[in-house]
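Part of the complex only, each chain left as placed.
For clarity, chains are labelled A, B and C in written order, and residue numbers in each chain start from 1.
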């Protein structure tokens, strides 16, 4: 398989995905999500139970699946991709968003965070891909901005994009560097509102989570009107954890279904090489330091799933607010709005809850996958999950 | 009640506690702890299931309980105290310990952390008291060191003690400033190994946790020999959370027993003013940056109990290692040992597990308390807890 | 000298200082400051060239000087004190200020910073004292607030005061704990606008800086109208450094006057035990993360004086903004104003410049002092300073 062929395949897949994404609004409704299976969660989701419940937030995927069999570095098999989250739709390039980030365990990369921390702004979309493709994705975001941006091409303000990763080398030819700039452009150009495709798509294509097939998941919470009526949305690319630690709805699901083990391929230490990238969006008017507080609550949601944030895991989170659309205006003092710290508890709870649900959604949406060298990873079996929950009186009927 | 009388009372109480502490080895064995009730936890505890399973770690309490009825600021009622954790027994003043800290939510105080972060060393015992007595405790630690220390009284290296707090103003006359230097000296002088008294003792005397009576709790984990055989011990002063969020063993215990509500006194917003201070000790040879990693895992244990780290909560954690006893030697390059990062996962798991258990231990050990203005806080009822766990098939028999 | 006598003396001194503070407005005008001597500085100061150029900022000192001769711990000699900076005058207890902090070298204490970092607010005055009196000052600030505050004495929001320190044990009986609550009350109650008394006053009484007598210094910069017309004020309690590193106006002043050494008393290692606390105030509408940026610029000002931020130095800085007076309102979304990041450079320059000048002002204002055991520290000699600057063509005439 020549590089040319790979690219063709990739483009083919990409187009297929593109179509899929365009039509995702409907099929997604038919695919059961975690709460459809009866998994109990706290709090009230937004209409889509997705990060796209925050007005203006768009999500796009490029999914790259090609080849089978033995790994030939540079040729495949390919099981990877790119996911893009745009904070403000088509205005994402002109109006920046207040943001904060946190690393629960820094065995990973999220570029651009030094400027997020310093400036308080997220000045780019958030891209997620595999570990060894962060660089190509980062520069491609700049190229995309140059192509779409204002005429002054020397302008440097788009220069520090936020690009994160998790490692898919158990299923994907990660050292083949199969993500190309056009895949980044596609994820950005095809980003859309509405339902978000979950599971083994986009950057999540080749991921493994808690010993089962992982990938992209999302969820949201809508606060009561009394609490301001704000929405919090979470999107995860989940690739972390080992099965023995997995909790769902507080139940040790990972241990309950351990007896039948289809994952003999995955050495224990490789399993811990995973990571989780979490993107939190809200329309609540929060300042940068408050968004850092939100990002830190992701850890509490992870705790509920049994995570220990293993040494090999890059558990890195970013939170942004779509409020204060004029915050990045230059040349004059800007007017802002801020939610008092004392009113943040419902947002904290929402973040914890939506993180937990997004992770389970990612696992529920994923399906079995075979990658390089015949490595096979089974998806979380829906019926077994339901049986375990029922055993513990935790199944919602 | 004059100040003089209060002090007398306090000393009386102090002496009583002192006796209690001395004899604590035995009675503690008769008081059921969480796992005695059948609460399931992961991992293997050390012999005492306490922070004192780490050799050299001593714990001392001064418990101040005096007066009843209406609050008269400066007179009482008094429901407060001081807890001291000594990292290296009698050598704590000569040999410092590598340490790291983390604030999950910084609505609290832990003095001395700026130097812990900079130097990598914990150079004092860790003291815990009420919010408004941090100052008197801090200076008293210095006075105690001056009294016990080497002859050069101008030496400044003992000057930045670590003193933390949680707020007990719902039960205690916190603005009466009833903690005095002698109470600090007592906690330090009476610190001992062996079983640790839990519940409404020491700094935890007047605390409320997840809507029930809180206080001091502890737990430990011993790693397998394969993983190095190290021990991790946790001590908490727990005062955080609201009942509706409480999870025990993954079960929404807080909601299950909400129907019978004896806590009408506690306004929702006051309930969120709580906090949790967590001290993690280990004998694993970890460097300062690795101990910070340990401190960050406490959040994952908190997540398992349903915490959202509310805005009003000071959730501040410190971790230290008793290994590398010569690390603080001056005047020459010192020899150290370090556990590789890749071997830390069992320690991470132990921290998460022991944090969860220490919190439940604190709640299980506490008993009902009535404080200022007749404010009454009920302890977690053991039988109801067991009934809820049984309902969800989570009771260990 | 009994404790009772000490207290009497202290009160006597306090009253004397109180009188001095009341009349400080005038004499301060006659005492030469650094630029009066011809030291060149960049930028344009405000009318007072003091932190009090920011409207609402008040400064109060309690200076404790008593006894002479041999050190008897607990009796003296006493050379210490307390300095208070109130951000918003009489409204400091009702309206909090956005703030950020930074530790260039954390061998020191600044309580309350964990909450400053989390909340973005400075919720108390900033107090500065000696290292071993931080605790008494901290609790006294709470007591003062309880005495002055609203009727709800259980309110906990005043519980985490910001109190910092530097070490005066070369001149002062630091382990005698001579700072008492009433000294804190006096510093707070006597805080005033207008000229700020500099040199060996307040918390700076017993300090040593760059091998000369140190203490309190202040300076300010007013931005051009084009740059917004904002003011930046700096107050330092300076106690850091060794003479050989001292630069003034870029000239190695410390080395130039080293030949005549009156400081044989000060061992090299003690000289490095100093520290510097820096308080930066501005009326520019900056958010918490922007104020952290301001705090980090203090290091650049220190760099200009030759500091290496020695291991024994606690170089801790806090910056706050008096703009956005309604930022801490509760119960509703608040309106704020923010200066864009791109407009901050003049504020950065002002911070660097005012820090440098405040340090030199502290040294210029100090006079010779003899403390415990006859330890004598000479002040920076004005004539020699001028001679050195003239030699290097740096004297402004």
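Quick note on the criterion: a residue touches a chain if its C-beta (ideal position, glycine included) is under 8 Å from a C-beta of that chain, and two chains touch if they have at least 3 such contacts.
Everything numeric in this text was worked out from a predicted model, so none of it was measured.
Novice: Out of the whole homomeric complex, 3 chains are present here; how many copies are there altogether?
Specialist: 4
In this text, only the chains that are shown with their structure count from here on.
Novice: Specify the chain pair with the maximum number of C-beta contact pairs.
Specialist: B-C
Novice: Using CA atom averages as chain centres, what separation in Å is found between chain B and chain C?
Specialist: 35
Novice: Rounded to the nearest whole Å, what is the centre-to-centre distance of chain A and chain C, using the mean of the C-alpha atoms as each centre?
Specialist: Centre-to-centre distance between chain A and chain C: 47 Å.
Novice: Mark out which residues of chain A touch at least two other chains, giving numbers and ranges.
Specialist: Touching at least two other chains: 293, 341-342.
Novice: For the complex, give me every residue of chain B touching chain A.
Specialist: Of all residues in chain B, those touching chain A are 104-105, 245, 247, 249-252, 269, 272, 293, 296-297, 299-304, 306-312, 341-342, 344-345, 348-349, 352, 391-394.
Novice: Over in the complex, which chain C residues touch chain B? Could you list them?
Specialist: Those residues of chain C that touch chain B are 71, 73, 103, 105-115, 117-119, 131-140, 142-143, 146, 153-154, 156, 159-160, 163, 167, 169-170, 174-175, 177, 273, 314, 316.
Novice: So in the complex, which bits of chain C are touching chain A?
Specialist: Residue positions touching the partner: 117-121, 228, 285, 287-290, 293, 327-343.
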